[in-house]
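Below is one structure, written out as structure tokens; the observations come after it.
The complex is shown incomplete by one protein chain, all other protein chains being positioned as in the whole.
Note that the chains take the letters A, B and C in the order they are written out, and that residue 1 is the start of every chain.
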């Protein structure tokens, strides 16, 4: 807020120091007012110097607040120089050059306040901050460009008037002609200068031809500057306007591409209409197809926080996400992808291989029989389906195929979580995995789709190759020890047999 | 369609409320016509209010049709306000301010109908919908921009005329001079104003210089607006025109790049000509090299539907796709890539490692002997080749190498399916995999290329590592039990031997 | 070539039918010349109709040449209509309206030849083909745009002159004033009209103000068209110029980015200079950093052909690529990446882990001792190094670490082939793999770096896990049979022992 006040003061100086220096009548019109405004600005500058000197800065990422340190930092940085220079009481010159004496004379004494413009960095700081904070950055940017153009034209107008004075008002056709009824009024002086300046800087050129060398040079310089400025404006405003609805344009380009493709490939009218309906619903209800890309710039933590914040209402209704660890939830939330289905679209058909599970965000889905008519059940927001085939439970009689036809009744927005992403996330959370498997088994049992035998067998077999090789090894070690025992026994037996035989022989 | 009628009414008001308010002669020219048109528009507005109030909206993705709810929704939304405001019978003022009295006076009483312009949102709704639906979106957009410019110039023309009236017609050189033979006619009044407005807003500036403060200000504002408008037009139309043939430009850029590269690397003329021929055929016959990228915006289901629709004719001729499950077909269709071969290009050579199978979409291919001349067979649209080496059948004597030289006779478009994609898709469809392997074996047998021994062995061996380890384990368990038996026998034998020896000793 | 002739004829008609229709003096200047040119064009048209009717078209990718079919195809397509219409002998009207009578009259009878312009599609065909074939596509495009602008201005000039005639030459200030010494000459008539047209269509507007309703309307329409044309030109030429050196600009952007980064991070001057040297050498000698991206648009076969063609000279010098199968060579060539090293850069240092092998394309490298001074050997174009550590030969005493320091003497361009790519490619070519390993072993043996024991062991062990498990199984089966034999022997032994004991007992 303070920066705004300072910026206003700087802008005031930008406009009126040069303005009053050139248009003496403006200067003389209201000396009291100017006096008040000038010294108000000076006070604002003074205050700003103090505030600037005590503005926190980051040290090791921490905001430094210690006034001693702040002042030292301020003095070490080079900012204090322009601050001090812009505060120098140059208007002391008024003593020798009283401002009141300015009659038909350019420049007026107010020109000595020129150093006030050195506070410009504060204004650009204000613009930068506002641009970062505002919710309408492009509108702000266009306003900034327009303001810059206006200030530029204003300065150019002042130059024109000053040059006219230098050459002599009315000395030829090009310069401002101050004599004549209306031309001597301040408003006409300023308005004509501004008009001249606008026409020149916008390279329109509807102005009287110069007659003097200096005039020629000034006009040529102005026109060349105008061409550059114009090129800059056209480029800037063009790119800003294209940025302003970059999401919309991108969306349209994609849609145009699909439409062109369908026209070229002669897709049936009916399918084309469906695709277009899908696009218009998607645009109307989501506005940003590419959530992922938008958030890609943020670090994972912030991304997860935003995603959880945004999808919280839906996720709260989903039972399997309720007893999750927060870490797992963060990972899963980042992997949800939003899909939109149009009325009558099948989300899955019986017998399809299931690779995703779905969470209904909005809309209504109906589980239909194979005839496509009989509605067996209706799913609303917060329902979850398709999780069984994703879990790959051994003994699942359906073999991970979809067990139902699910059709979107109207438009519906579904979160979709792919098998792969789920398993990746579950890898580090064995408990969650276990409880999810439990839940899947219950669901299957309820529907009588679990082959208990196969399941138990799989449970037993649920040791991986390494374990098996381990067991093999154990078995072999066992064998070896037994073998050793056998050998030992054998030899002891042989020894005994020998002994005995010896004894028998000794008989 | 209704929206079009409403838009026409809104546009009528946009043009003629201001037009008649300023150009009194236009107003007086045909009072009956204006009266009829005005009240026709009002009736259209009235009807539109009713229709708008009963327009369906989406609730939970379903189109709401219940009139009660629709009306409630309409009243809750803020649209009814502008609808009602735009219908206010402000022309009741005519009672005190009769429209007939408008002679050389600006504005005419018709200005009270200004509220009719508030129905603007309906027009923009019409434009949005048409833009979404039309098959020529860029032409439509350019027309929209041009219409907007024309309306803008029209309004500006009206402002010019109104300001001329305010300053006094003919009071100086800049304002419209109404006296004089032709200048007093309506057509000249309007045409001159429009001319003036065009020249100002397009920043051409061929207009008389202002002489009055108000005139100066108006001209300056107009020129500045003109510069912004011009920047916007240049930017917009430029980007639209570049969007209109973005596919073509992208294609050309790619081609230019390749041509530049070949020139830089001094590739032989002959090869260069072939590459250029390939490009020009590709462009002429496919128009969109990047089918995948175009369709990337759509969800998988729609993508598959479009792809099946587009490639149906070809796929119908392919035997191996005929008895596929629909789910597998969808997956495979999404993985087909179109490749174009020029006359004389070898698609594969004998002995190459086979990584893709090909389906002929269009064109004719010849299977040639090693001499490159003798044509052994000719393949037409719908033929499939290269599927054997993709299947990796054990016992394939060729070792997955290509067994024939296939050359494109003319240009040919082939669908190509990579080994990897095929296996990925088949993973979930074991039956399809089995039947495909069967077919592959038959083909190999027919050509005597199947090493039956290796095949049978591989069939037997077609158990994976886990199975083998399982068998190992079983063998070891077997061993252990036998060992145990051996031990038992051994010990019993020893026991017996001991016993007997004892007995012998006891002799 | 023929198309060029036809295009010239079409262009002639485009310029002179309207030109002679409006500027009667042009028409009357050289009747014989016009007569000759007109009927030459007509003959060209006639010939072109024949040629067009016999132009081959692609059927199933093959160029159809059968004249019967070609004619049928031509008649079926709708092109013959415009061809016939453009040939209609409309100049039969000359009988009633003799061309010679055209004195100060617009339009002249030659206007009846207007249908000749319908042959326009042939000209656009010519432009399309030339654009595809030319080596300077952007220069050609700019010429095309400039030609289009000139034709447009010419037509507009003709319209201006015709309107001037309609209003009456010299009737006011805006129209062309035909009276007066020079103004009545043809050249002045045309040049002034062209001048007027240029100024209007380029929206410069240095033209006299209209005075007539029709004039106003014409000027307004022209200016509006001019704004659109101007926007299109600015957009088009801008994008063409930016396309013309898109490679250069991209390169500069990348370089600027790196320079900015180094400045921001305060990288040492010396390193910065090295980076900039690297960039400028790369630009000067390769011009296209992104070979891969440029060729990405082409199918693999063409890509490989170009790559082989381009790198043939280098590859010919490389021994290990000489006895390769062509299929393997194609794969490897596509995987080579060009790397540039600056003077003094180390390509590899002793002890580094080797992940790439290098082929010297250009430049000289020195193998240096650890002190960085003693040069042990010098490698020139065609040398290969680093292949040993890539091969991962078991028993390599260095453990796949680099065994030498290699430093670039001057700038050098090296092809680099990563371990991963090499192994991927070799997977399908076991013989090549074997011979490469052989060669690697020889190299190692030569330097005494091969641990023969480990190598032999590895050779023996060079069976993978599956083989080992197979052998385990065999061993176990062996064991089992032996065990069975043992058991059998044991039992037979026991039987015998028993028997004998029995016999002993029976003593």
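As a working rule, contacts are C-beta pairs under 8 Å (C-beta built on N, C-alpha and C of every residue); 3 or more make two chains touch, one makes a residue touch a chain.
Here the structure is a predicted model, which means the values were calculated and not measured.
Only one of C:162, C:217 or C:258 touches the chain withheld from this view, namely C:258. Of the options A:142, A:276 or A:295, the residue whose C-beta touches the omitted chain is A:295. Shown as candidates are A:49, A:207 or A:389; the residue that touches the absent chain is A:207. In the complete assembly, the contact with the undisplayed chain comes from C:279, out of C:176, C:279 or C:429. Across A:243, A:378 or A:442, the single residue that touches the chain missing here is A:243. Considering the complete assembly, chain A touches the hidden chain via residues 58, 60-63, 129, 131-133, 135, 137-138, 203-207, 209-210, 213, 216-217, 219-220, 223-224, 226-228, 230-232, 234-236, 238-239, 243, 246-247, 287-288, 291, 293-295, 297-299, 301-302, 305-306, 309-310, 325-327, 428-429, 465-466, 469-470, 472-473, 476-477, 479-480, 483-484, 486-487, 490-491, 494, 497-498, 501-502, 504-505, 507. Chain C residues in contact with the hidden partner, per the touch definition given at the top, are 146, 149, 182, 187-188, 191-192, 194-195, 198-199, 202-206, 230, 233-234, 237-239, 241-242, 249, 252-265, 267-268, 271, 274-276, 278-281, 283, 285, 289, 339-341, 343, 345-347, 349, 351-353, 362-364, 380-381, 400, 408-413, 465, 468-469, 471-472, 475-476, 478-479, 482-483, 485-486, 489-490, 493, 496-497, 500-501, 503-504, 507.
In the analysis below, only the chains that are shown with their structure count from here on.
Inter-chain spacing, taken between the CA centroids of chain B and chain C, is 24 Å. The distance from the centre of chain A to the centre of chain C, each centre being the mean of the chain's C-alpha atoms, comes to 35 Å.
Residues of chain C found to touch two or more other chains are 504.
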